[in-house]
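If you scroll down you'll find the structure; I have some questions about it.
With one protein chain removed, the remaining protein chains of the complex are shown where they sit.
The letters A and B name the chains in turn, as written, and every chain counts its residues from 1.
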Amino acid sequence: MLAEIFFAYFAVVIVLTSILVIASRNPVHSVLWMLLLFFHIAGLYLMLDAEFLAAIQIIIYAGAILVLFLFVVLLLNLKEEIKGRPFSRIFVIALVLAIGMAVVISSTMKLLPPGPVGQYSMDMIRATKGGNSSIIGRVMYTEFLFPFEIASTILLVAIIGAIVLAKKRLRS
Amino acid sequence: MPGKYIPSDYLPILIFLMVATAVGLGVLIAGSIFRLKRPYPEKLMPYESGNLPVGEPRYRFSVRFYIIAMLFVVFDVEAVFLYPWAVVFGSIGFYAFVEMMVFIVILVVGYVYAWKKEAFNWD
Partner (left out) sequence: MSIFETIIQPDTFDVLIKIGIILLKIVIVVAAAMLHVMYATYFERKSIGHMQVRLGPMEVGPHGVLQPIADGVKLFFKEDIIPADADKPVFYIAPVISLVAALSSLSVIPFFKGFVIANINIGLLFILAMSSLGAYGIIISGWASNSKYSFLGGLRSSAQVISYEIAMGLSLVGVMMMAGSLNISDIVNAQAAYPLRVYAIPQMLGFFVFMVAGIAETNRAPFDLPEAESELVAGYFVEYSGIRFAMFYLSEYIGMIVISLIAVVCFLGGWSGPFDIPYVPFAWLLLKVYFFIFFYYWIRATLPRYRYDQLMSLGWKLLIPLALLNIVITGIAKLML
């Protein structure tokens, strides 16, 4: 019962803040709503006993990516942005489409077969010393070695891309 | 759907966050009851050494700040890969060490590139 109450709280706040993110006129306010949103997503991860993911959610998404968003948003000329109408004319069509989508998803969701139960159940994670983070470490650095090394290459590409893009702007 | 567990270890943190927010807001609200409020236009002007403010306060700033923010995202992700590795390093041993060295060396290539392209210089 208590778990359901917590879940309901997180779910409702996630939906509300997501709507506020796209409905705010001021992009800085959007970023702040998104910050609140990320915190509640982290709370949901905690409910699933994925504490490492919850911490990463805050450190990477709230602490790094959203800060980058904020830097970009600060560059916008807010005076013009705020003057614009918050909802454009296609709002009604978009709303109808969104509701239709929600109906389709919620009616077909029960038809999906549940995935197979793996080795790493919540009981198993709870029983392990160090919990979620040591399990993730053990799996990532033994079984998923190759994807992990690929990640470093992707990060390398990201560094180069960031510098190439910004250098163009510096010169002009 | 919620799991069958409630993360009870985190309940104190939830309460702590609530108490901290309440302390912050409470001090502000309590203060607003007692303190004076006598505003006039000159007092509410942004501070600019006593002169009238000139131009836009939120101007376009150097692209350096974006480079720093983007590099920060990349290196933060790198650091996040190191945390679970550090926890299991003792139990996996040499194997884990070699793979992390490969990871770090690949990223050091990017780091050296950024250095050579003067991304860390601020002029």
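Assume contacts are C-beta pairs under 8 Å (C-beta built on N, C-alpha and C of every residue); 3 or more make two chains touch, one makes a residue touch a chain.
Values in this document were obtained by computation on a predicted structure and should not be read as measured data.
Set against the missing chain, the residues A:58, A:122, A:139 or A:165 yield one that touches it, A:58. Residues touching the missing chain, restricted to chain B, are 9-13, 15-17, 19-21, 23-25, 27-28, 31-32, 34-39, 41, 43-49, 53, 57-59, 61, 64-65, 68-69, 71-72, 75-76, 79, 82-83, 86-91, 93-94, 97, 100-101, 104, 108, 111, 115, 120-123 (touch as defined at the top).
On the side of chain A, the interface with the absent chain consists of residues 1, 26, 28-29, 32, 35, 51-52, 54-56, 58-59, 62-64, 67, 70-71, 74, 130-133, using the contact rule stated above.
Keep this in mind: only the chains that are shown with their structure count from here on.
Rounded to a whole number, the gap between the C-alpha centres of chain A and chain B is 16 angstrom. Residues 1-7, 10, 58, 60-61, 63-67, 69-74, 76-78, 80-81, 83-85, 87-88, 91-92, 95-96, 99-100, 102-103, 106-107, 109-111, 113-114, 117, 119 of chain B are the ones that touch chain A when the two sit in their complex. Contact residues on chain A toward chain B in their complex (touch as defined above): 2-4, 6-7, 46-49, 51-52, 56, 59-60, 63-65, 67-68, 71-72, 74-75, 78, 122, 126, 130, 133-134, 136-138, 140-142, 145, 148-149, 151-153, 155-156, 158-160, 162-163, 166-167, 169-170.
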